[in-house]
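Missing here is one protein chain; the remaining ones are kept as they sit in the complex.
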Amino acid sequence: MAKIKIDKEKCKGCMLCLSVCSNGLIVRSKKLNKRGIHCVEFKEKNKKCTGCAMCAIICPDVCIEVWR
Amino acid sequence: MKTKNRILITGNEACGEGAIQAGCRFYAGYPITPQNELTAYMSKRMDETGGVFIQAESELAAINMVFGASVAGARAITTSSSPGISLKQEGISYLAGCELPAVIVNIMRGGPGLGNIAPSQADYFQATKGGGHGDYHCTVLAPASCQEMMDLTRTAFDIADKYRSPVIILGDGILGQMMEAVEINQKSRAKKQKSKPWALTGCKGRKPNKIRSLLLKDGELEDLNRRLQKKYELIKKNETRLEQYKTEDAKIIIAAYGTSGRIAKACVDRLREKKIKAGLFRPISLWPFPYKALRKLGTGSTKFLVVEMSTGQMVEDVRLAVQNDKKVSFYGRTGGGIPSEEEIMEKALSLK
Partner (left out) sequence: MEKIIFKKPNSMKDALTHYCAGCGHGIIHRLVCEVIDELGIREKVIAVAPVGCAVIAYDYWNFDTTEAAHGRTPAVATGIKRVYPEKVVFTYQGDGDLAAIGTAETIHAANRGENITVIFVNNGVYGMTGGQMAPTTIVGQRTTTTKKGRDLKRDGFPLKISEMIAILEGAKYIERTAVSSPKEILRTKRAIKKAFEIQIKNEGFSMVEVLSMCPTYWGMSPEDSCKRIEKDIQKVYPLGVLKG
């Protein structure tokens, strides 16, 4: 069962990962990181993460690690 | 190149041979009169010695190729003449800022603008006061013969590596084009090149090296500048070079370098024949300028005549050293004009 880990402090809130996650498992976080940015969170809803790594591939700041 | 001990060679080619003797195996240049023999010579010699010769698309590209070779730890040289040297100023400032060794040869020609292809010394300020941006200095050596064109170019590489700083050889159209006998012997070899752990050679077995002159963090660039100034103090202490000829009892001292220095030397002898106590003060290092030695000579009632192929640039440094304008006068030809012995004699005699 695949999963991802997001480095919240390096995230700049560009939302590109959110835009490419076909199962919509990445959401904009309500909390702010230390630099006052609404970063993203990995939220497993009904659908499961397939470990496709699209989010990690498009992330400009190497914030996402993927396990499969 | 058989290492016979005496060969007849042009100044331009002697300069190139000095670089080869120094173990320099990287040349990037661009055609410009009056230094073309140098570029042609290096294209031959680099092929013979397995070195790199590149005729670049511009003098601008050439100095940056030298920057790259120097970053990789190689001894590298670029040669040009006045307008081309102007194009290299940004690159030279980068070499100084990155603390990189390199040798830049300027065979000066008439200026400003496209000027002409006659000899000149009008790039003195550009070379010694720093033609590019920022608080930096190049060590500037001024040959006055084909022998010095070779020897000083060879020495330039040792100085450049020792202090990790660019060195300029300031010649002129006469020195480049004229032919003289030149002595080549065992000592015509550079000292052993020291290793350069700072160079970019691929980070195998060490942390990656970083060579750049962009220093944005607060105080970082000021620290670099302080470090550069310390280096320049060392260069002033160790690398000042000059020739003094019959200055011990001289009442009139002609201060001149390069070709003007040679003409002035002949005038000193002719003045001595006329029972006038004349002497020659010939700086060989234009930066660091030999202020101390000149100041010592300027104590008594000695008068100074500065002779240049320009409208007067080194004269300012002579005034700084002598600190008494009444004692320092100037005679210069410019725009490619060459001061003759007679003209200098006439001026010197008028000073008595």
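Structural remarks
To keep things simple, chains are lettered A and B as they appear, and every chain counts its residues starting from 1.
Basically, a contact is a pair of C-beta atoms (placed from the backbone, for glycine too) under 8 Å apart; a residue touches a chain by one contact, two chains touch by 3 or more.
Note that the coordinates shown come from a computational prediction; the quantities given were computed from them, not determined experimentally.
Taking every chain of the complex into account, the omitted one touches A, B. Checked against the hidden chain, the listed residues B:20, B:69 or B:271 yield one contact partner: B:69. Considering the complete assembly, chain A touches the hidden chain via residues 1-3, 9-10, 12-16, 19-20, 37, 51, 53-54, 56-62, 64-68. Although one chain is not displayed, chain B still touches it through residues 26, 28, 52, 54, 56-58, 60-62, 64-74, 76, 90-91, 94, 98, 200-205, 208-214, 216.
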